[in-house]
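First, the structure itself, so that you have it in front of you.
Of the protein chains in this complex, one is absent; all others appear in place.
As written, the chains take the letters A, B, C and D, and residue 1 is the first residue of each chain.
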Amino acid sequence: MSLAEKSSGFRSFLRTLREHYRIVHSNPLGRIGFWIVIFFLVIAILAPWLAPHDPWEMQYDKDGNFASLQPPSWKFPAGTTHLGYDLFSQLILATRTTFIIGAVSGIISILIGANIGLFAGFYGGKLDEILMRFTDILYGMPFLPFVIVLIALFGRKLEFVILAIVLIIWRTSARVIRAQTIAIKQRQFITAARARGCSNLRIIYRHILPNVLPLLLLYASFNIAWSIITEASASFLGFGDGNTISWGGMLYELWLSGKTRVAWWWFASPSLCIILLVTSLVFVSRAYEEVANPRLRKR
Amino acid sequence: MLEYVIRRLIYMLITIFAVASILFVVFRLLPGEATLQVISPAMDDAVQDRMKAAFGLDKPLWQQYFIYLKNLVSLEWGRSFVSAQRVIDILQYRFWNTLLLMASGMCMTLVLGIGFGIIMAWKRNSSIDIGGTIAGLVFQAAPPFVTGLLLLMILSYRLGLFPTGGMYPAGQRPDGVLALLMMPAFWERIVLPTITVGLYYITTPMLIMRDNMLEVLGSDYIELAKAKGLKPSVVMFKHAARNALLGVVTLASIMVGFAIGGQVVVESLFSWPGMGQLMVESAASHDYPVAQGTFLMLAILVIGLNFLTDVWYCYLDPRIKISSTGLA
Amino acid sequence: MSQSPRLEVRNLSVRYQTRGGEVHAVNQVSFDVFPNEVFGIAGESGCGKSTLIRALMRLLPENGVSDADLIQYEGQSLDRMSEKKFREQVLWSKIALVPQSAMNSLNPVYRVGDQIIEAIRNHTSQEKHEARSRVEELFDVVGLESDLMDSYPHEFSGGMRQRAMIAMSLALDPGLIIMDEPTTGLDVLVQERILRRIREIRSHIASSIILITHDIAVIAEMSDRIAVMYGGRIMEQAQSEDLFDTPCHPYTLGLKNAFPSIQKLGQELVSIPGSPPSLLGKQTGCPFEARCPFSIDQCVTEIPKIESLGKNHEVFCFRNTDAPQMREQATSMSTWHSSN
Amino acid sequence: MALLELKDVTRHYEVKTGLIDRVFRGKPIRKIKAVESLNMVLNENEVVGIAGESGCGKSTTCMIIAGLLQPSSGEVLYQGKRVDQFNTQDQRWYRHQVQMIFQDPYESLNPRFRIFDTVAEGPRALRLWPESEIASKVESMLGSVGLEPGKYGDRYPHELSGGERQRVVIASALVMEPRMVIADEPLSMLDVSIRAGILELLKDLAKKRHFSCLYVSHDLSILGHIADRLMIMYLGQAVEIGPTTEVIQKPQHPYTKALISAVPVPDPRIKRGIPKISGDITRPIDPPPGCRFTPRCPYANHTCSENFLKLDSVQKTNHLAACHRLDVVSHESEMTSMV
Partner (left out) sequence: MKRREFIKRSGIVIGASAASFLPNVGFAGKRVESMKLLTANASFDPVRPEMGRLITNACKGIGWDIELAAEDYNLGIQKVFKEFDFDMFIVRWTGRANRVDPETFTRMMFHEKGNYNKWGYNNATVNALTDAQQVEMDVQKRRRLIQDTQRILFEDAAASPIVHPSMTNAYREDRLSGLVPQLGEGIGSLWTDLNVSVNSGDGYVRTGQTSPLKNLNPVAVHDSNEFKELRMIYDRLIQVGPDGSIVPWAATSINAVDSTTVDITLRNGMKFHDGKPVTVEDVKFTFDYCLKWKAPFFVSSLEKFESVSITGSNTMRIKLVKPHAPLMINFFAQIFILPKHIWQDIPEKVDVDDVLNFANENPIGSGPFRFDYWDRGKELKVSANKDHFHAPKCAGIIRIAYGSHDAMAAAIEAGECDRTRYILKPSLVQDLNKINGIVGKGYASHGWYGFMFNHLRGPFKDRAFRTALDMVVPRDVIREVVMSGYATNGGSTIAPANEFWHNSSIKSRQHNIKKAREILQQAGYSWDGSDKLLYPS
């Protein structure tokens, strides 16, 4: 039967995706943001092939002189550090690190947050009380200090940075999704689904989830943006993984080198990358907000 | 209202207790030995054991936990591994510095953010609105150390308009907060950190205020207010802004949590002797009692401020008072 | 009806600019409201009745534009008046509103009494205590205890809020009160009580009332004259007895026969097939054409003219002369659904 | 045997009391008695209407019958079996047998489901038939509610008008081939001009598909057109029950009288009487044991507030009213009608 075929889960998922893509695209800022994110994503994937030099190898200029603190030029598009490392290569590799942090912590945290939010909101009662008290406790945890403490205690490793971020950041999405779940739960189509004999899990994942999906994506991109900023801040304070390159880490090296007042290019490129990527993510999420919040869309 | 406040207060205490317990667990899980920092590797084992005993690290865990809780309540937050000062003494001095900076940052954030938000909603789709939105999003995306560093590089290093950091000129420690506030040098020094914190956090209240205003402006009671023939400014500020503010207040608690994070960065950047700087310093030098105490204090600050925003919200929204007593 | 009308509206049209194009929400609407009468406007959702009110009170959203040949209040032209003057001299003091959703029309963060006081003090120089005693008076009129003044809207039940809204509309003795669905969503007994209260008030104030509702029964009970709106136009306008005795427009006929009456339990109800027209773009024919079982080719291509059928009875239909025949056929369900 | 029988069904809600109020001020836990001692019978192929104002407990009753809420006490018997004692297997069967149609067609359709999926969701959730059979049943069901399956199946609810949506709601209930349908104000959100169509559809399908219907509404005029029997509820208590025409034309309980006289009539020449009633409806928080209409009843005496006359004889033709003072009431109304 043609109709039955069309209703298959994957197809409808693609449909939803296309719909979301359309919405992001209908907003000019969302469109710009979307393509910038894609651009960075491509760089992150191709990073090892794109980087012209080893990021930690001293470079020499064409006269064979050691290329310390060179401003941007054709040979070194983003300039060099005081040790003659090629900032352009560092930037490209850092993009990868940043994406790993953003994507991993963004996705894990949204998975945790969404499920906790869905279950707490749907079941209510004791479960809700327990989960939300727990979320409240996390709200009592100052975010960046927690990341710092955890990293200070367990070591400056990328996985601990991600762990520390994930442990805290899901709280917001859990709360928001819970509120949305409660709102949706009270709507009649959920009662209708129950009256039709849908099990609780079926209601949660098949009936409620698609309705919180825009919100979920919105908070996923928020989480990614927050993770990136947090990692950069922690790195800048010296609580990053010194053995991988990240944008925050590059700025930290600048701060440590004491060349802040000389090497503007060293400051400019990682800062711009952070701002550009995070702004783009926020633009995309703003476009999403219109879906999540149909009241905005009407206007 | 009272019921609501008391219940919030109880939640607050439970939360603090829970955070403290989590902290205990986290700090006891740490790899490496806490004593290493105090103890030179050249010291022999007997001396190391003695130092462990001096810091109470030789007792069983559960015993340490109860001692920890008891001490927490009696404000015996231990002594610094490195300076042997009482943690609470260190903190009580740092606390006010942090609060000062935070208050000034938050004031700037809220006053300007809410103000701009109202203006942007009023002049919807104008260049002010669109420019403000984009600027806000960019400021939000720029981590505070980037903004701070930029301000420092331009206004302080290049133009020499502001001092490079600290809270007062070297060697002129004022006696108490009042004396500090009287110092012109203090106000010179608080400008850059305040702007940095402010710029980073202004976006949330600004955009939320704007969106809420737009939402509220579409509501029936605004239409009625207009129908009553009220002046647009009265409609805007008396009727719309107050309702839109409710949404900002609910978000204030989330903001506070994040603001503490920004505070840490800004304090480190501007050598502001607050708890954030202490946090970074003690974590980096593995001064665990201080790191732990500072974290707890920051947590209490966050929880306390969350509590205050709840109460404020309750004050602003008359609907809360009733529903908490179960009549509605 | 020899008096001069209190409100005169001629050829009022409202258009909205939307992403999809221009929406003609109200088209060429003309009517008069005479002193001390209840003028009912009946219509279903999307017929343009709310837009009509907004246009009269200049509350259209940014994307809405209205124009009219004439809008006059007691001989004074309203459509040429400046924004400020209109706000200060007309709104509420001459034209007051009882909005559709009393539920949401009171600002949740201010006390009910204060919101009424605000309306009074905005237009008069009364002191706060004077305004307060006026509110007490008004509460008494609508049957609310005066100590409820200091309560917040959420502490009121639906009926109480509606009464408070009516009190607010009476605050400045306006010449015209527009009541937008004043009883929708209320329970039967509460509705009855509100309607009774409105009738009582009418007997001792001089205000005219425009009553807008989809509920034919309510409008039949309350109004002196009735206009039936559909697709942004007035389909038929007459004294209420005339409208119910000799309805001439097919839509009026359908509406009347679709409405169940508790007094006639056996009666066959009809339903009008299809759904209301989209008002996007320019209309080329009668908006009701698509759902009308009596439509002729002319209805598709030409916009009907308003025909007068004697004393204050106007109808917007090419086939107005066939009315008696249509009236008979329209009572049967099969008339409406045979064509489909 | 009756299809459905309610025996003394009662449902209480606890009012949340603040912890401090409870502990320090000794305030007891208060209860809202949403439904109290309700007795009712629904026979095969019968339409029973439940009428009452908001807060009268009609929605709670629906939820209890649909098995979405548990009664605090009393029994719900479906084909003689107690619903609350169903095992999982029975429950699936019951879900299949009993369907609900909801009030708000804008709210009761999942905005992210296409029409086809919405209608197919019930059979899929209960795995009633293989997917291909579900598809053919859904298509024929859509056809019989007047929606062309090829045209509508792929659409989302927001692309449909209110009337069309309500047809989808009906289709998604009836595709399950139920024996009993609970309709909770299915017309109240629709425009007058299309109500009759839906009402006729429901009547027609009930005849064709042989299901009984419990029709809940506050609108007596509509109930008058569809229901075989009528039950009037006030604040959780059934005050009157009987064949529709009798209840509407010869109401006995003072509340029913007031209610009927308050219904406006679409005819400017008919003037209704004024309902004899005072005060406002309240919430049934810790109500006194007697008739809850007592505070508003012009005829009430002390008996009324002390005990409530339960309507427990629920035969098909019986017309009963839960009033101690029926003699006085009927006498007086005769007097007024003479005047």
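The rule we apply is simple: a residue touches a chain if its C-beta (ideal position, glycine included) is under 8 Å from a C-beta of that chain, and two chains touch if they have at least 3 such contacts.
Computed from a predicted structure; not experimentally measured.
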Chains in view that the hidden chain touches are A, B
Which candidate, A:R31, A:K75, A:R156 or A:R202, sits in contact with the chain we can't see? A:R156
Touching the hidden chain, out of A:E231, A:E253 or A:E289, is A:E253
Have a look at A:G121, A:G197, A:P214 or A:G238 and name the one touching the chain we're not showing. A:G238
To test your reading of the contact rule: which positions on chain B touch the chain that is missing from view? 31-33, 36-47, 50-51, 53-55, 79-80, 82-86, 90, 93-94, 152, 156-157, 160, 163-167, 169-171, 173, 268-269, 271, 273, 277-278, 281, 284-286
In the full complex, which bits of chain A touch the chain not displayed? Write them out. 56-58, 66, 68, 82-84, 152, 155-156, 238-239, 242-243, 252-253, 255-262
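Just so we're on the same page, only the chains that are shown with their structure count from here on.
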More contacting C-beta pairs: A-D or A-B? The answer is A-B
Whole-Å gap between the CA centroids of chain A and chain B: 23
Chain B and chain D: spacing of chain centres that average the CA atoms, whole Å: 54
In the complex, the residues of chain D that touch chain A are 66, 68, 92, 95-96, 99-100, 102-104, 107-114, 116-117, 120-122, 125-126, 131-132, 134-136, 138-139, 149, 153-154, 169, 172, 176
Sort out for me which residues of chain B touch chain A in the complex. 11, 14-16, 18-19, 22, 26-27, 29-31, 134, 137-138, 140-146, 149-150, 152-153, 157-158, 211, 214-215, 218, 253-254, 257-258, 260-262, 264-265, 268, 276, 279-280, 283-284, 286, 291-292, 294-295, 298-299, 301-303, 306
What does chain C use to touch chain D in their complex? 44-45, 157, 159-160, 187-192, 195-196, 214-218, 220-221, 223, 240-241, 244, 254-256, 258-263, 265, 267, 269-273, 275-276, 333
